[in-house]
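Questions regarding the structure given below will be posed in turn.
A single protein chain has been omitted from the complex, and every remaining protein chain is retained in its original position.
Which chain is which? They are A, B and C, in the order written, and residues in each are numbered from 1.
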Amino acid sequence: MLLRVENLTTYYGKIMALDNVSIDISEGEVVAVIGRNGAGKTTLLRSIMGLVKPAKGRILFRGEDITGKPPWIRAKLRIGYVPEGRRLFPYLTVEENLLVGAYTLKDKEEIYRRLEAVYRLFPRLEERRSQLARTLSGGEAQMLAIGRGLMVNPRILLMDEPSMGLAPKIVDEVFDTISSLKEEEKVTILLVEQNARKALEVADRVYLLDTGRVVLHARADEARNDLRVRKIYLGG
Amino acid sequence: MIGMYYITLLTEIGIYSIAALGLNITMGYAGQVNLGQAAFVGIGAITSALLTLDLHLSFWIGFLAAGLMSLLIGVLLGAVSIRLKHDFLAITTIGFNFIVVGVFEYYSVFGGTTGLIGIPPPRILGHSVWGFNFMVLVYIILALAAAGTWWIEKSWLGRAFQAIREDEEAAQTMGIDPRKYKILAFAIGAALAGFSGSLLAHFKTSITYQNFGFDKSIEILTMSILGGMDSIPGAITGAAVVKLLPEVFRPFVEYRLVVYSIVIVLVLVFMPQGILGRNSPLLEWLRGGSSGERSNP
Amino acid sequence: MEREVILETKDLAKHFGGVRAVDGVDIKVYRGELLGIIGPNGAGKTTFFNLVTGFLKPTRGKIIYEGREIQGLPPYRIARMGIARTFQIVRPLKNLTVFENVLTACGYRDYWGFSFVKPWDREDYLDKAERLLREVGLEDYAYKQAGTLPLGHLRRLEIARALAIDPKILLLDESMSGMSVEEIEEIKALIRRLRGKGLTILLVEHNVPVAVELSDRMYVLNFGRIIAEGKPEEVVRNKSVIEAYLGAGYAA
Partner (left out) sequence: MEITAAFLAQELITGLTLGAVYIAIALGLTIVYGILEILHIAHAGVYVVGAYVGLVSYVATHSVLLAFLAAAAGSALVGVVIERLFYLPMLDKPRHIPLMISIALFILIEEMVANTAGHYPKAFQTSLPSSVYSCCGVLISFQQILLMALVYALSLAIWLIFEKTRLGLASKALIQDLEVAEAMGIETNKIVDLNFILGSALAGIAGMLVGIYYGKISPHMGDVVAYESLVVIVLGGFGSIVGAVVGGLILGVAEAFLAAFFSNILPRDAFAFIVMIVLLIFRPQGLFGRAE
């Protein structure tokens, strides 16, 4: 087991955002966490990254308890993070954003190799390497956010709503990228998504979250036909 | 009778309380940073001094004109403040203080380097007011200022001030125009400083630009913060503490400022609401822990 | 029956640089109805909301309220005209008490001109604030500092504050987000009660089931445009709506 979240309960300010949530993910897997807005998906990823402190529960990474560790230690364990809303460093160039992603790497050669790899994956980023991140279009910005998360050659990549606010065509591109990361680069991905259909296409397994609780855990192909998913999203 | 030493001390406490009260309105109620309050004291002092010295007008006209002049310049600073965010505003008010003092220093009309001397004391019914009587006059005016501030607290003006301090956008949903109330906050705070300046000028009978420097602004701000920025008794308590501290520490004159600054730092770190400010630990304790009852209408 | 339009937008648009957050929206709000506006994250709901309440100036288009064009007016004037709002991320006046929060809004008429000299310490104002607190069920918290209250209470506080300006139309921005199941039930009951009293309510929600339950009529927004309009149960069966929420192909 690569990552295991055990009985996690988290408050976000005064709101109970996660209520006794347990999930796990093995190496090479793509696991999706879906659910309506406000279901607690983002809080789950932020807890794994150490950006919110859980009230109860444990987070184990490669068997090691990292619950109390600060975010930068988790980054050093090569947990890659693609935050919700991309959150690029707007006044850094594209390449500088990537270099911040590689901050935990010390070896110049290795950084250079990772940079090459990311540029191979996203040639458009290489064209725009010296542009400020704030000048990128929505799709390019998402590519950069993913690229930044990939710079550490992550053991697991946490992706938070990569489709948010993007036009349908760009959403397709982003998910093509995710599939190729899975198939070709063998990256382990924990994907948080509101776009259930898309998430179920690329994921092996899926957790459905509603008001902070796991209400469904299934293989992705099974969940696709599960009416509970639609009910949670649209009611009726 | 109390001696002249104490009369002087008490009079100064009263005069500075008025300026601190004004700062409480601008900064404490309305949340607008003003690090140049002493400049408004100076504008009031010099207006009043010039009118009585050069035009031989009565103290009372000088006194009212002092408040009015400071108020007008307060409106100007308030208008500038609308465009500026917190730190820029803070530095602008510092700059305002330096500019005003520079004008006083460089133009002999305003006293220049020697200052204005021989400012006449007020006259009531043909008698000059000084010493004990002047002190009484100061405290009557302080009482009026406190009453005015209390009235602000009890009127929609005070509600609007507090609302823009807490959250300008939320305030707008309640029909409050933040720009108007920011300007008003500066204007009223400045007017009180102007009144206090007039009293200061006629009390000391001679003033120079050095009485209104940035260090004086910090002193007034310290009074306001120490006492509690949203409390009327706080402003007076703060003025008393700041004016008395140096006297208490007179034996250690060398270390006076050291102790003074340490006290300020300690209060700010451990009791940022001030001694008598709302939710201050001291008040809570005095009230026996039942918080918020004071605002129970 | 001829229904009266209280608020209407015509070709309303807001662009941020190249992003078209709201892009030509026409809606009509009828007096007395509870209108829901739903849409996935980033659909432009909050931008739309901020346009109507004056917090943003539109790039183009009109907002007509009771026959008057109000686009571009500052928020405080729009509030005085009777358009009240709450915030998605609650914005209480933290250091004031709950009572003071509501009372401050009760004075909305007195912030104009020089009426601010009038005292607030009068029976009618105090009674009104108290009545509103009772209306939303916060009377026991009147003298608590607003900043110390849990989120559910703050949402109700914002509703009380909005009601204090005697609104003709109440705009609720994501009033359910971050709330527990019990709290959502309470807010739902409160909204129904207000609707029962004849208040026009505009509900912006991403919690679709709740919006479906409450609304008389619904608009669906996606990429800054209206993609569906109609009865709630019908709207959520609309193919493009399902796709907007769950992704293309899900409707199949």
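The rule is short, and it goes like this: contacts are C-beta pairs under 8 Å (C-beta built on N, C-alpha and C of every residue); 3 or more make two chains touch, one makes a residue touch a chain.
Predicted model, so just to flag it, every value in this text is computed and none were measured.
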item	value
Among the chains presented, those that the missing one touches	A, B
Sole contact to the chain not displayed, among B:27, B:45 or B:207	B:27
Residue among B:10, B:136, B:245 or B:264 that touches the chain left out of view	B:264
Residue, one of A:41, A:114 or A:148, that touches the chain absent here	A:148
Those residues of chain B which, in the complete complex, touch the missing chain	27, 33, 80, 83-88, 90-92, 94-96, 98-99, 101-103, 105-106, 214, 218, 221-222, 225, 254-255, 257-258, 260-262, 264-265, 268-269, 272
Missing-chain contacts mapped onto chain A	49-51, 70-72, 74-76, 81, 83, 87, 89-92, 96, 99-101, 103-104, 148, 152
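Definition applied: only the chains that are shown with their structure count from here on.
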item	value
Any chain in contact with chain A as well as chain B	C
Central chain (distance from its CA mean to the mean of all protein CA atoms)	C
Relative to chain A, chain with the most remote C-alpha centre	B
More contacts between chains, A-C or B-C	B-C
Geometric centre distance via CA averages, chain B-chain A, whole Å	55
Rounded Å distance, chain B centre to chain C centre (Cα mean)	42
Separation of mean Cα positions, chain C and chain A [Å, integer]	32
Chain B-touching residues of chain C, taken from the complex the two chains share	53-55, 74-76, 79-80, 84-85, 87, 91-97, 99-100, 103-105, 107-112, 115-121, 126, 143-145, 161-162, 164-165
Chain A - residues contacting chain C, complex	12-17, 36-38, 137-138, 161, 164-165, 167-168, 171, 194-199, 211, 229-230, 233-236
Sites on chain C touched by chain A in the complex	18-19, 40-42, 150-151, 176-181, 206-210, 212-213, 223, 233, 236-237, 241-242, 245-250
